[in-house]
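Removed: one protein chain of the complex. Kept in place: all other protein chains.
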Amino acid sequence: MSQSEPLLRVENLKTQFFTEEGTVRAVDGVSFEVGEGELVGLVGESGAGKSVAAQSIMRLVEEPGRIVDGTVTYKGRTLVDIERGPDGDLRESEAMLSRREMRTDIRGTEIAIIFQDPMESLNPVFTVGGQVREFIELNRDVSGAEAEEIAIDMLREVGIPEPVKRYDEYPHQFSGGMRQRVLIAMALACEPSLIIADEPTTALDVTVEGQILDLVDDLQEKYDTAFVWVTHDMGVVAEICDSVNVMYLGEVIEQADVDDLFHDTKHPYTRALLRSIPRPDRTVESLDPIGGVMPEAINPPSGCRFHTRCPDAREVCREVHPTHAPPEEGADAAGAGNDGARPADAARAAEADGRQPHLVSCVKYESVGYEHSESLEAEATGAFAGGLAEMRGGERDE
Amino acid sequence: MGRAQYTIRRILQAVPVLLGVAAITYFLMEAMPGDPVSIMLGPSPSAAQAEAIRAKYGLNRPVWVRFLNYLIDAVRLDLGQSIYYKVPVTRKIAERLPVTLLLLASSFTFAILTAVPLGIISAKRRNKPTDHVSRVVALLGVSTPSFWIGLMLIIVFAYRLDVLPATNLILPWAPVGSVDGADSRVDVLAAAGRHLLLPTLSLGTLQMAALTRIERSSMLEVLGQEYVKLARAYGVSEFTILRKHAFRNAQLPLITLLGLQLTSAIGGAVLTETVFSINGMGRLIITAINNQDFALVTGTTLVFGFVFVVGVIVTDLSYAYVDPRVTFEEAE
Amino acid sequence: MTDDDIERVLDRIDRRTFLAGAGAAGVTTVAGCAGGGGGEGEGDTPADETGEGTEDTETTGSDTGGGTLNLAQVKSPLEFDPIVLNDVPSDQVASLLFEGLYTYDEGTGIVPELATGEPEVSDDGLQYVVEMTGDATFHNGDPVTPEDVKYSFEAPVDEETDNASTFNMIDSITVVDDTTVQFDLAYPFGAFMTSLTAGIVPKSVREEDKEAFNTSQPVGSGPFEFDDWQEGDFVDLVRYDDYWGEPTANLEAIHFEPVEEATTRVTTLRNGENDVIEEIPPKLYSTVRGIEDASIDEVPGIGYFYLSFNCNEGPTADPQVREAVDYCFSMDSAVENYVEPTGVRQYSPFPASIAEEWEFPVDQWAEIPHDKNIDEATALFEEAGVSMDYSWRIIVPPDDKREQIGISVSNGLKEAGFDDVTVQRLDWGAFLDQYVSGDEADYNMYTLGWSGVPDPDSFTYYMFGRTDDTLGVTNGSYYGANSDAGVEAAEQIVAARESADREERKQLYTEAVTTILEDRAHLPAYNLKNSFGVKEYVNDFTSHPVESFQMVTDRNNVSVDK
Partner (left out) sequence: MATTPDIENEPSPDREFNEEPAAEQPKARVGWQYTLSQVRRDPTAMSGLVVIGVATLVAVVSFVDGVLFAYLAGFGAFASLGVEQYAIAEALWVSPIAETGAPILRPPAFLTNELYPGEPGTLAHPLGTDHRGRDLLVRLFYGTRIAITVGIVSTGLAMVLGMVVGSVAGYYGGLVDDALMRGAETLYAIPFLVLVIVFMVAFGRNLTFAMIGVGVATIPTFARLIRSRVLSVREEEYVDAARAAGVRDRNIIMRHVIPNSFAPVLVQATLQVGVSILIVAGLSFLGYGAQPPTPSWGQMLSNSRDYMLPNPWFSIWPGLAILATVVGFNLLGDGLRDALDPRINN
């Protein structure tokens, strides 16, 4: 743990959806931290629970979803704190901010959010400027006229040409990229300390995505705002994040500094994700999508949740639920990241620097007998269906 | 494209529809069995008499010529002479139209004023008891024949309790002297209100229910929209979200539906006017049909078509007013 | 709108039709079956009437302050000019505004109104000379002159109004002097007195603006003046204070309001919204009787409802078959079940009041119809050689009561062994097209109603005549063309029509009708009542067979003590 109190601390967060089909454990015990001005990635496939986790922080999860456990603290204030009552029932602790406080003190003022889809995130019947101004007025102590001024400045700042004129235009008169800029302007204009960006570039085409990422990078530096960046795109992570949390089926399975993650990848899932990024130095044929489809979060697989798709899965993976911890020395027999450093030491070192310690959930790095366990025939090994490539195609390129 | 241009375009688009309405009614009436002349003169008019009548009403010319003439006259606001009432059709319509419009207006007002809050509360309290109640009410509302509601209301409020009148409408702007027992405008308004209450409930329930259903589902949809979440994420209060961020958008399907409901509401008005013996357009057209009053049927239908078209244009325009995307897209 | 309402509406057409056909019948005509108009829809009885409000002279209380009477009609009047008006509700109002030379007494007897006494009839009934009062004035103060009388009888013909055919028998009208007018007829017409009840209009006023006279400013000489109206909503009349005759009306004003829904009408009576309501449907009799301060005032109207056979083609051309059909069902119980108490059983074409006035042998006629006896019926059908496969077709107008008669017959025929019996309920348009075709494929039987002026002529000539203007026009039975007996009866009827001698006419009608009934060209069914619900605080209100009701006469003068 870092010595100074982080800006945001999420501990053992659990969010579940109570549907007719059963309880969906969308977020199942997630912990991570965000420091001041830090840009933290939350990455995973669709359905991994990363968006829910992000929204749980702001308590934006809607029926039938509910935060059932965990604590979220922000600047020392308790956004979420679920405790078990005497009868074992879940209840919100007294320390937790009231809904009203959440609304007036946190949302917008302290933490802002940018949603995935710029086309849907702006209200089509109000002018763009009006919407930006409304949020500024609400979250900063300024008059209407001042708010308008701030809004126009901020629109200019995010690179919208002729902001005065466009201020009075409606969202449908903006392109997708422009709208995303508006949303970013909106978030920054409220001057929060933390912005949660929930796949903000997923819906944009690649060039626009690039521009937006550059913009965020610049602005982040300028305003020193911390970000939680939710994405499924390792490329984006590589480009902007300081540290990364990789999620799979409601759990964080690996967390590390961005460099560690890319260069000292521990978890087979992370490795698979990385292998599926198209890179200029590889041909398309060599792209290696993850086989199979992520199982349902209603009935997650036993043991390691990834075992059904893991190329390295062995019998033990089905039985033992891995702990989320620094990889153990010597346990990493088959691991790829043998750069000589001892992972546990590295983790301690990172912690000492105030950097993210490298944590991973995989039995390979535990002394539970992985080496001697029988290999499992993963269902989808080699299957080309599903997986990340298709997802990328679907989400990015059309 | 400007609003004015858009308006003009919508109005121009309505012209062929009105022509169509006139044509359909005119030729359907033409297909009616029975000869209007014999209706006027009895079964064995003298040949000369019949010929005179034919000439007088232009019945001796080919049908398309008559139709064209009819259209030309219609443009000059001459819809012919009612055989039954022996007065110009336009005069009869001018007499009856305000009554029906009053009934329609009051039903729609009632429907909107109840449906919008009900739908919003229902959506907001989704799957809570309030929602269930309002959904059941709406379901029953769209499933009940309006005239039966009218009959039941009459049985209860006019016959059993004897608290409200079962017939007629009084126009709120009627001269004070013409209303029984009224000494002032206030009395007239009170009387008008009392007479309007049951017919409004009878005709308005269906509209109310249909609107509640659409309001609920569109509100639900809007409340699930990203921009509503965004507002929430920026600390906007739930009330403001409902009132400002969701409300306007949620009314869009409602506005569309309002225009379309007009045609079923007019049909409902025919029944309601019959049940409550209200002298409006609905009873006028039934009387006209039963008496094979050719000109009156065509004229009344045309006016109904006109009311509908105007209603649709008004809703389209208000849609365009509420939703800035419309005019823009039209311009492309 | 219910079926019944539609009939109500259609009643108008119907009535027009019949009146047109009725031709020479009568000038004045009167609200015969006022009820016919409404009711629960006995649509068709063409009631006619243009009565006037019969106020002769002298009378009961000519005091004052009689209050305002609210009267609920079944339908709204449409117009008020007696020259053109042709429907019951209009006539009910017009009869208070206008007066005729003659009017009806409490029954169907004819008494002077604007005339001072009986007309002087000469030239074998071809000339009528009427002496009229010189005192009468129209509501605008102008005197009622013979010139106006002449005009009132000539205008319908000149203008070819719906009433034109009612005055066809008049050849010329002559103004003899300031108070005398002379009618010369083209042919003798027995029922001419009824024509003389037509309302008299002021020529000058009407000529000025006929449209206004008809629908906004009618001016007559009756005890009430026109005040205001709105079609479909109300008609207001006020007392004519300078009324020439006696008595002056007690009522200050009369407010007519159309209330089509019977149940609603009864409710308005109960809650005092209306003081008098027209037309009480059978099932509401008990409800009205249950109203503490109201009662029912009723009198059989001038109408005749019947089952007629197609004597032109098909099995029913055979009197034996018609008798067999008579055996198939009981008209008595059909009427009892479906008509009473709104109507009464009638055994001849003549409504009770006419039969009484003329002293027809009603009792004897009542013996003619058979009780239901299927065995007799079967035997007769067999004897007549009617195949059990025969397809019977009975057409009925859109009216529940008449349909019911048809259904009773059809049930009887089925009982007698016929499988294929249809009762076809037709819209008025289709019905009127079919029932006079004489075509076996169109009908074997039909049910219909008839109304007319209160003279036997109205109830015989049109239904049994064999002249061009009746056979296949109003006479769908073709009886008069069918058999020797039929021809003879038809000729007797024409002879009676053209005679001015009442005794002779009575004799002829009695013989003809007896033949008709025995031959079963028609099976008479029932007649409807003019019924009114009346609040107890309404004094002197009197229902009338011909005029629906009488308000101000030398016998009664309605007032309201609320």
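All chains are identified by letter, namely A, B and C, in their written order; residue positions are counted from 1 within each chain.
Definition applied: a contact is a pair of C-beta atoms (placed from the backbone, for glycine too) under 8 Å apart; a residue touches a chain by one contact, two chains touch by 3 or more.
Source: prediction; values computed, not measured.
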| item | value |
| --- | --- |
| Candidates B:152, B:190 or B:314 - the one touching the absent chain | B:152 |
| Of B:5, B:69 or B:264, the residue in touch with the unshown chain | B:264 |
| Where the missing chain touches subunit B, by residue | 16-18, 20-21, 24-25, 28-29, 31-33, 139-140, 142-148, 151-152, 154-155, 159, 217, 220-221, 224, 226, 229, 260, 263-264, 266-268, 270-271, 274, 285-286, 289, 292, 297, 300-301, 304-305, 308-309 |
| Footprint left on subunit C by the chain that the document does not show | 1-6, 40, 261-263, 266-267, 281, 283-284, 286-287, 290, 337-338, 398, 400, 403-404, 407, 411, 419-420, 425, 427 |
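The rule is short, and it goes like this: only the chains that are shown with their structure count from here on.
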| item | value |
| --- | --- |
| Separation of subunit B from subunit C, taking each centre as the mean of its C-alpha atoms, in whole Å | 40 |
| Averaged-CA centre spacing for the pair subunit C and subunit A, given as whole angstrom | 92 |
| Where subunit B touches two or more other chains, by residue | none |
| Touch list for subunit B against partner subunit A, complex | 126, 225-227, 229-237, 245, 248-249, 322-325, 328-329 |
| Of subunit C, residues touching subunit B in the complex | 1, 5-6, 9-10, 12-13, 16-21, 76, 78-79, 84, 160, 165, 214-215, 228, 230-233, 255, 258-261, 263-264, 267-268, 270-271, 273, 429-430, 432-433, 436, 469, 473-474 |
| Touching residues (chain side subunit B, partner subunit C) in the complex | 33-34, 39-45, 49, 52, 84-87, 95-96, 154, 158-159, 162, 165-168, 178, 180, 274, 277, 279, 283, 286-287, 290-292 |
